[in-house]
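Take a look at the structure set out below.
== chain A ==
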Amino acid sequence: MKGMVEIRWHGRGGQGVVTAGEILAEAAMEEGKYFQAFPDYGPERMGAPIKAYTRISDSPIEIHSQITSPDIVVVVDPTLIGLVNVAEGLKDGGTIVLNTSLSPQEAREKLGLEGKNVRVFTVDASQIAMKYFGRNIPNTPMLGALVKATGLVSLESVIRLTEERLGTKVSEDIIQANVKAIKEAYETVKEG
Partner candidate 1 sequence: MAKQIVKALDGAKAVAEAMRQIEPDVVAAYPITPQTEIVQTFSQFVADGLVNTEFIPVESEHAAMSACIGASAAGARVMTATAANGLALMWETLYIAASLRLPIVMSVVNRALSAPLNIHCDHSDSMGARDAGWIQIFAENPQEAYDNTIQAIRIAEHPDILLPVMSMQDGFITGHGVERVEVLEDKAVKEFVGEYKALYSLLDIDQPKTFGAWAFYDYYFEFKRQQTEALSKVPQVVREIGKEYGELSGRYYDLFSAYELDDAEVAIVVLASTAGTARVVVRKLRQEGIKVGLLKPRLYRPFPGKELVEALKHVKVIGVMDRSIAFGSIEGCGPLFLDLCASFYTYGNGKGPQIVDYIFGLGGRDILPEQIEGMVKELLRIAETGKVPYRVGYLGLRE
Partner candidate 2 sequence: MAELKGWKELPLGAVVLEPGSSAEYITGTWRSRRPVRDEEKCTHCMICWVYCPDSAVIVKDGKVQGFDYDHCKGCGICAHECPVKVEAHAVTGKPGKVIQMVEEV
């Protein structure tokens, strides 16, 4: 499958992880690409560690297996680091984007990725979420960080689709807070 990128998301139920994966997929659609976005649901409810997957490709995607060796891992909840093996199966040359207050170097150490051919990005998305929403829902800022780290889709697409998604559910203030959070994460994500 020519040019297919596989992404695994880690987060907790209620943090909008599945939604983030879907927004990314929709952004890919707008850019004329093929995509899949699917959750790995258990019986869990809010707070339980969950995984979700996104595939983006230039050609139709036929595979319907889960993703075992992702090109990109996105960790939406910082407390999962150490609790869940978030780097499991990450491809050589792959990318991991973490929501954490740690520096990329510290995160690399904590995940046992020293010396590995893996790009590590960190952003304090929880702090950004608290700043703009007053609640720890770091999914949209993590999209901003992911876009900066990987260039998979454009920032503009992600912002517009986030606005559309939230449009019917929340007030204009909250939508604009999300836009600011996405931009701040985009600007402050660090590689190391």
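The rule we apply is simple: contacts are C-beta pairs under 8 Å (C-beta built on N, C-alpha and C of every residue); 3 or more make two chains touch, one makes a residue touch a chain; residues count from 1.
Keep in mind how these were chosen: all candidates are chains of the complex that A comes from, given by their letters.
Since we're looking at a predicted model, the values are computed, not measured.
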Pick from 1 or 2, the complex member that touches chain A: 1
Contact set on chain A toward candidate 1 in their complex: 1, 21-22, 25-26, 29, 34-39, 41, 43, 60-66, 68
